[in-house]
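Have a look at the structure below before the remarks.
A single protein chain has been omitted from the complex, and every remaining protein chain is retained in its original position.
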Amino acid sequence: MGQLQLWLSALEMGCFFGLLALAYYLVLVGAGFFNFAIGPYAMVGGLCTSYLVLYEEMNVWAAAAVAITAAAALAVVTELVVVRPVQRRSGGGELPALVAVAAVLFAIQQLAGYLFGYTTLPGQNVLTFEPVSVGDTVVQPSTLVLLAFTVVAFAGLAVWIRSTRTGRLLRAVGDSTHAARLLGLPVNRVRLIAFVLSGLLAGITGLLFAPKAGVSSLSGLSWALSGFLAMVVGGTGSVWAPLFGGLLLGAVEVFVPYYFGGQSHVYGLLIVALLFFALKPSGLFVRRVRA
Amino acid sequence: MKRIPGSFSLLGGVIGAVLILLWVGADGYKQTLVTTTATYALIALGMYVPYLMAGSLSMAYGAYAGIGGYAVGLISSKSGLPLVVAWIVGPIVAAAVAVLLGLATRRLSGFFLAAVTLLFGMAFTAWLVDAEGISGGSAGLGSLRKLNLFGWQPDHYDVVVGSTVVVCVIAFLLDRLRMSPWGVIVRTMRDAPRAVEAAGVRVPVMNLVSLAVGAAIAAVGGGLFTYSAGSVTPDTFTLNLVFLAIFMPLIGGSATPWGAVLGAVIAVELTLNFPAVETSGTLILALGVLVILLVAPQGVIGYASRLTKLVGGRRG
């Protein structure tokens, strides 16, 4: 009975968290940096699309294209204008970049509210077809699209990282920026590619997830946290690790309140974070052998 | 030329405070602006020790300020003790919580620490709502008693003066602390923890102490706000405030604690007292912080002191 529905929900949430975690993964691997602004990029992807469709009466696909471009552009601005100068100035220190990215998160959130309004807007479906029945539960088209995109995104990136020059460079640069620079590798270009890809990915993810519960300018922060947790749980051992972390976190989000009720999800998240960060800060999957 | 370190900044701070108090006068609105600024400044000063000296960003400051606020509310409504006790109990409890949280997160830094402490702040708010019997639940605690110091009942203006004095004293003490041997060790720990550890200093203990000091200062701020506003609720100290408190030292200048105070003044001015932007003061602030981060990383005080050095013709 209801159990199937719960597994479906866990799967959907898991894919969403996993995609956000993948966007984190790209920037982490390519630039050695946790980009908390991933959540706001996703929010812009969803909110901007809905705004353009509802208030400017744009076609969904055109609106989606604009929104995803905007998300990617924000990622580029984050890298070029904020992260790179701040990191260059602060040397290896992590804190200045963290504060800078907090400021970016805050600014995008406020700016989006100013531009698109402070109300929650309904997500837009890029594809509409009849809901599919599985057992006694119904799967919405938006869920199916999200699941399909998850498979495509992970498989595509896995292939890209393994078999293209840029993909391999991404790892090389992330492993040791210093060495890569000495070897004359195009460090800045690779970092930028990582940011653009993560912006695109986050934008599409936000757009595809928005139909589930709507999107508002304040959605970004909690999405950023969920994606970060999923990434940490999964680790960086493989491209698929973020997906695994996401699915695990999705299951926690669904089954903890199912078995414990009340506000257990708030306490549950804190406990998961504490346990993982304390015991396995590098995540479940760690690369043991360097290629 | 021998003088007490930090006295120059203190002089600046005191002159600023006196000017502000003269400007305020008997105007209720301006008085409230000052108490709000003092609250923000104390929370930012609380963050100063672990965040800018020890280099670890904790985002649980909404909870610490809340503990200070609830201490005032609880002592007022559930005990017969003098209200001043709240400013002793509150900071101690906040420091204890900070130490416990610090122990649980002792292996974390940077992004990991920020994420966990953020979640802790959210869980704390949820707990305040749940713990009806202690915290008054969602309605919070109100109708506070008046402060009574040995028979003297300070009026609103006295509270305003008092809060400015407290901010100045704490900023001065932190400035001294920063330049003391302890402060030097803590700051070195931020940049080169292994070297400090090798020199025989227990880095984790130092970290815990800095977290406890910071939490205690924030609790003083929370108590001050609760007293001057007259009530406290689970939502009183929001995440927004924590973000603002991270940005304040950057705006003012992160080299000295006075920067946090100046940053608080600017933040309150922008979000509450700036006539042109009544709809989006926070947005201006957020964009402003980005601009400052990029073109003026030393903040306002950094630039001012560079200017004085240039004029004075000596290097510090």
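Labels A and B are assigned to the chains in the order they are written; within every chain, residues are numbered from 1.
One rule holds in what follows: a residue touches a chain if its C-beta (ideal position, glycine included) is under 8 Å from a C-beta of that chain, and two chains touch if they have at least 3 such contacts.
What we mean here is this: contacts and distances are computed from a predicted model.
Peer 1: Since a chain is absent, check the UniProt entry for it and pick the matching name: "Glutamyl-tRNA(Gln) amidotransferase subunit A", "Formate dehydrogenase major subunit", "Ethanolamine utilization protein EutJ" or "Phosphate-binding protein".
Peer 2: "Ethanolamine utilization protein EutJ"
Peer 1: Of the chains that are displayed, which are in contact with the missing one across the whole complex?
Peer 2: Contacts of the omitted chain with visible chains: A, B.
Peer 1: Out of B:Leu83, B:Leu241 or B:Val265, which residue would touch the omitted chain in the full complex?
Peer 2: For the chain that is not drawn, the touching residue is B:Leu241.
Peer 1: Which one, A:Val27, A:Ile193 or A:Val266, makes contact with the chain that was left out?
Peer 2: Of the listed residues, the one touching the omitted chain is A:Val266.
Peer 1: Can you work out which residue in A:Leu6, A:Val60 or A:Ala73 touches the chain that's missing from view?
Peer 2: The one listed residue touching the chain not shown is A:Leu6.
Peer 1: Which of A:Thr69, A:Thr137, A:Thr166 or A:Ser238 sits in contact with the chain that's absent?
Peer 2: Of the candidates A:Thr69, A:Thr137, A:Thr166 or A:Ser238, A:Thr137 is in touch with the missing chain.
Peer 1: When the complex is taken as a whole, what residues of subunit B touch the one chain not shown?
Peer 2: Subunit B touches the missing chain through residues 27-33, 35-36, 39-40, 126, 129, 132, 137-140, 142-144, 156, 225, 228-231, 233-238, 240-241, 268, 271-273, 276-284, 287-288, 290-291, 294-295.
Peer 1: Extract the touching residues of subunit A with respect to the undisplayed chain.
Peer 2: 2-3, 5-6, 8-9, 12-13, 16, 54, 77, 80-81, 85, 110-111, 113-114, 118-122, 137-138, 140, 188, 209, 212-214, 216, 218-219, 222, 253-258, 261-263, 265-266
Following the convention adopted for this analysis, only the chains that are shown with their structure count from here on.
Peer 1: What whole-number Å value describes the gap between the mean CA coordinates of subunit A and subunit B?
Peer 2: Taking the mean C-alpha position of each chain, the two centres sit 33 Å apart.
Peer 1: Looking at the complex, which residues from subunit A come into contact with subunit B?
Peer 2: The touching residues are 34, 36, 81-82, 85-86, 89, 93-95, 98-100, 102-104, 106-107, 109-111, 113-114, 221, 225, 228-229, 232, 262-263, 266-267, 269-270, 273-274, 277-278, 281.
Peer 1: How about subunit B: which of its residues touch subunit A in the complex?
Peer 2: The contact residues of subunit B facing subunit A are 51, 55-57, 104-105, 107-112, 114-116, 118-120, 122-123, 126, 129-130, 190-191, 239, 243, 246-247, 250, 280, 282-283, 286-287, 289-290, 293-294, 297.
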